[in-house]
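All protein chains of the complex are present and in place, except for one that has been dropped.
Think of it as A, B and C in the order they're written, each chain with its own count starting at 1.
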Amino acid sequence: MNETITDIISLINQIDDGSKIAIFKDCSVPMSLGRGLIKRQARNLHLVTVPTGSFLPDMLIGAGCVSTIETAGVSLGEFGLANRFGSAIKKGSVTVLDATCPAIYAGLQASEKGIPFIPLRGLIGSDVLANREDFQIIDNPFEKDDPIAVLPAIQPDFTVFHAPMADQAGNVYLGRQAELKIMAHASKKTFVTVEKIVDFNIMDHEELGSASLSHLYVDGIAVASNGSWPLNLPGHYDYDRKTIQSYANAAKNQETFNSWIDIHLGKELNETG
Amino acid sequence: MNETITDIISLINQIDDGSKIAIFKDCSVPMSLGRGLIKRQARNLHLVTVPTGSFLPDMLIGAGCVSTIETAGVSLGEFGLANRFGSAIKKGSVTVLDATCPAIYAGLQASEKGIPFIPLRGLIGSDVLANREDFQIIDNPFEKDDPIAVLPAIQPDFTVFHAPMADQAGNVYLGRQAELKIMAHASKKTFVTVEKIVDFNIMDHEELGSASLSHLYVDGIAVASNGSWPLNLPGHYDYDRKTIQSYANAAKNQETFNSWIDIHLGKELNETG
Amino acid sequence: MTYATEELLISTIAHLLDGLKHIAVGVLSPIPGSAALLAASRSATIKKVSIIGSMKEPYRLDGAVDLFDCAAQGRIDAFFLSGGQIDGQANVNLTGIGQYPNQDTRWSGAFGSAYLYFLVPKVILFREEHTRRVFVPKVDFISAPGTSAPNVYRPGGPYALVTPLCLFSFNRTRECFRLESIHPGHTVEEVRDNTGFEFDLPASVPETAIPDSQTLQLIRNKVAPIIADPYPDFARKIWGV
Partner (left out) sequence: MTYATEELLISTIAHLLDGLKHIAVGVLSPIPGSAALLAASRSATIKKVSIIGSMKEPYRLDGAVDLFDCAAQGRIDAFFLSGGQIDGQANVNLTGIGQYPNQDTRWSGAFGSAYLYFLVPKVILFREEHTRRVFVPKVDFISAPGTSAPNVYRPGGPYALVTPLCLFSFNRTRECFRLESIHPGHTVEEVRDNTGFEFDLPASVPETAIPDSQTLQLIRNKVAPIIADPYPDFARKIWGV
C-alpha cells in the first residue's frame, strides 16, 4: 500500500497553522477536510481561492481559521453575498489580497513553470493593481511604450481538493477540472480526498489517464465519502441546495453561523471523524 | 455539415508560401499534408518544430520548401542525423533559430496566454542565447541581482497536425498529446487531418472530451487515412520502420533524396490526391 | 404580441451581437445568456456561445484558464459585465462600498473584470437596477477601469450599457455614455432622475425597438428551453418552462 494513502485526520493534522492553502472555486471543494480544519481550530491560514471562493472560504473565515485571503472574489453565487467574508473585511480581522481570476491562474502557472514572475494584460488603472504592493508594472522589453503588469509566482504550501477516485499508486482522476493540475504543480504539497480508491492503475487507462494527476504531485490521499457535500462533484452528485440555503441564511450573522457550524461539525464527527 | 470540414487539397492550398507553421515533434505529424506541401512546391516556409523535429522538417527542407526553422533540435532519432537539415545549414540555404525545448513551449504558451513575452530559467551563458537576437536577459523585478532570460511569444500562422478523429462540429480528439492544444491556442489558424470523422459530439463524451480540442480553435479538417504514415499514431498504428530506414538512407545526399521523394509523392498522388 | 420586460432586454442586447463570431457569458447572467442564444439562433456568423460554468456542449469551455487565454488571443468578440456601481466613465465597481480595504459593504470582488474589459472588443454592461445608487458620479473602487491611457494595450472595452429604462452606447474617445434609445413607457427625465452621471443626449431620443413576433417566437421556442438548464428559476418565472 502506497504510504501517501492515509486517513483524513492525518491530512488535517499535517496542515499547520499559518499554511498557504489553495482551494478550487466551486466544485472539487474538499468540504469534509475543511470541516476538519475548523474542528481542529486551525488558525492564521492564508487562503488562495482559485480563482474565486464560495462556501468553504466563508466558513473557514467565520470559524476564525483565516488571517489572509488572496482572491478574485468570494460569493455564495445565487445564494447571495459571502457574509462571514464581508464581515471579516469590515472588521479588518482578515487581510484581503484582491486579484483578478486570470491573475490568480497566471501566478499559479508561473509557480508551475518555476518562473519567478509572469506578465499579464489588464489590471493597469484598476484599484486592484493599486492596492497590490506585490504587483508591478514594467515596460515590455520587446515593444516600445507598452506598459504591462507583472505578477509574482504564487506557491501555496498546500493544494487541497476532492476528486472522484485515486488508485493504489496515488494517481488521482480529476475529470474536467484541469485547473487542479496547475494547482498541484504549483504547490509544495497536494492533499486529496476521494470518493473511492480503485484497484486498477488510472494512468494506464487511455481515456482516464489524460484527465488525471500523477502520483508524483500527490502527497496525501484519504477517502471521504461525499467529501464535497453540500457542494457538488460533477458527474457524481449535485448540490444539496437545502443545506446550502440554510448556511446562507445562518451566515448572515456570527451567532447563527456559530450554531450552524456546531450542528454540522457534530454531524461530521460521527460521519468521518 | 460544418464548413471547416473539407479535403486535404483545400487545406494545402490555404497554406501560403512564407507561412509560419508549427509542427509537433514525433507523433501526430501530418505526413500526408506535408507531402502535399512538397507536391505543390510550397516555398519560404518558416517551420516551428514543437519542440524538436524529425522526418517532416527534414523532408520539407530537402524539397526546398523551407527558408527558416525555429527548433530545439532536428534528428531522425535512432535512424541518425537529419541530413537534409544539416546540409541546408552548412550551405546556408536555411536560417536556423536555435532554441531549447522548454523555450519553444514557453514561447507558444506566451502566445496562448496573449502575453508578449515570458521569462524562462536556463539559457544564460549558452551560445543558444548568444545567437538569438530576439531573446533578452532582464533583471527579475521581484528579486535583487537575479538575471533571467525573457523570450518573445511565438505565434505561428498555422498549426498542422494529424489526429485520430474529429466530429461534425469540428471538435478534434487528441489523445495524450496535450501539447497540441497549446499549439492550436497559440496559432492564428489550425488545420487538422484525421483518420475519421465520427457522428457523435466528442466534447459531450465525458472521457474523450477533456483530451480534445474545441472546434473554436479548428479552422480546417480533412480526412487523411494513415495520415501520419510512415510515422506512428499512438494507439492506432506504429512506425513503418522499413520506409523510415529507406528515407534515412536516401536523405544522405540530395540526389537519392530527390528520387525517394519522387517515388513517394507519386504514391501519395494516387492515395490521397 | 405582448412581451415581458426581460424579453425586451434580451432582444435589445441581441441586436448588439449581430455579426460576431464568439460570445461569452459569465455566471448569474440569464438575460445576457438568453440574448447571446437569441443572436446565435438567427445569425450565420456566430460560431460559439460560451456560458461560463455550463458543463454542457456546445456552451461549455475547456476550463476557466481557457476562457481567459481565449480572450487574450482575440477569440472572444463580446462579453457582459455588471457592477454594484458603474460611473460615467464606465468604471466598474464589483468590490464594495466605502473605504478600501475595510469596506462597509464588501461585494464579491473583481473576478475577471480588470482583464476581460481590456481584451474583449465589445463589453456590454448590463444591470437590472437603474438607480442613482448604481449609476454613480464616481465609483468607490475601480475594479476595472472603463478607459485607459493611449499606450495601454487595450483592444477591448465598454461598448454599451443596457438597463430596464434604456440603452446607452459608450464613446471611447469622449469617455462617456450616450443615450441611444429609451424603452417604451419610459422618458428621458426618468433616465436623468435615476442616473448619477452625465451622459450625451441626441436632439431626439428614439424609442427602443420592441421585439417582433418572430423574435418572440425564437426567444420562447429556441432560447427558453436552453437557458432553462443553467437558469431553471429564471426560465420558470418568465416562460413557465
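Here, a residue touches a chain if its C-beta (ideal position, glycine included) is under 8 Å from a C-beta of that chain, and two chains touch if they have at least 3 such contacts.
Since the structure is predicted, the reported quantities are computational estimates derived from the model, not experimental observations.
The missing chain, though absent from the view, touches A, B when the full complex is examined. Touching the chain that is not shown, out of B:T4, B:S19, B:S32 or B:T100: B:T100 (per the contact rule at the top). Of the candidate positions B:V128, B:V198 or B:L265, contact with the unshown chain belongs to B:V128.
Annotation: of B:C65, B:I182 or B:A251, B:I182 touches the absent chain (contact as defined above). Within the entire complex, the positions of subunit B that touch the omitted partner chain are 25, 51-52, 71-75, 77-78, 81-82, 85-86, 89-92, 95-96, 98-103, 105, 109, 120-129, 131, 145-148, 176-179, 182, 234.
Residue positions on subunit A in contact with the hidden chain: 111-115, 169, 181, 185, 201, 203-204, 210, 214-217, in rising order.
We take it that only the chains that are shown with their structure count from here on.
With centres computed from CA atoms alone, A is the chain lying nearest the middle of all the protein shown. Farthest from subunit B, judged by the mean position of CA atoms in each chain, is C. With centres taken as mean Cα positions, subunit C sits 40 Å from subunit B. For the pair subunit A and subunit B, the distance between mean C-alpha positions equals 37 Å. Shown for subunit A are the residues that touch two or more other chains, namely 109, 120-121, 146, 148, 176, 178. In subunit C, 62, 68, 72, 119 are the positions where the chain touches two or more neighbouring chains simultaneously.
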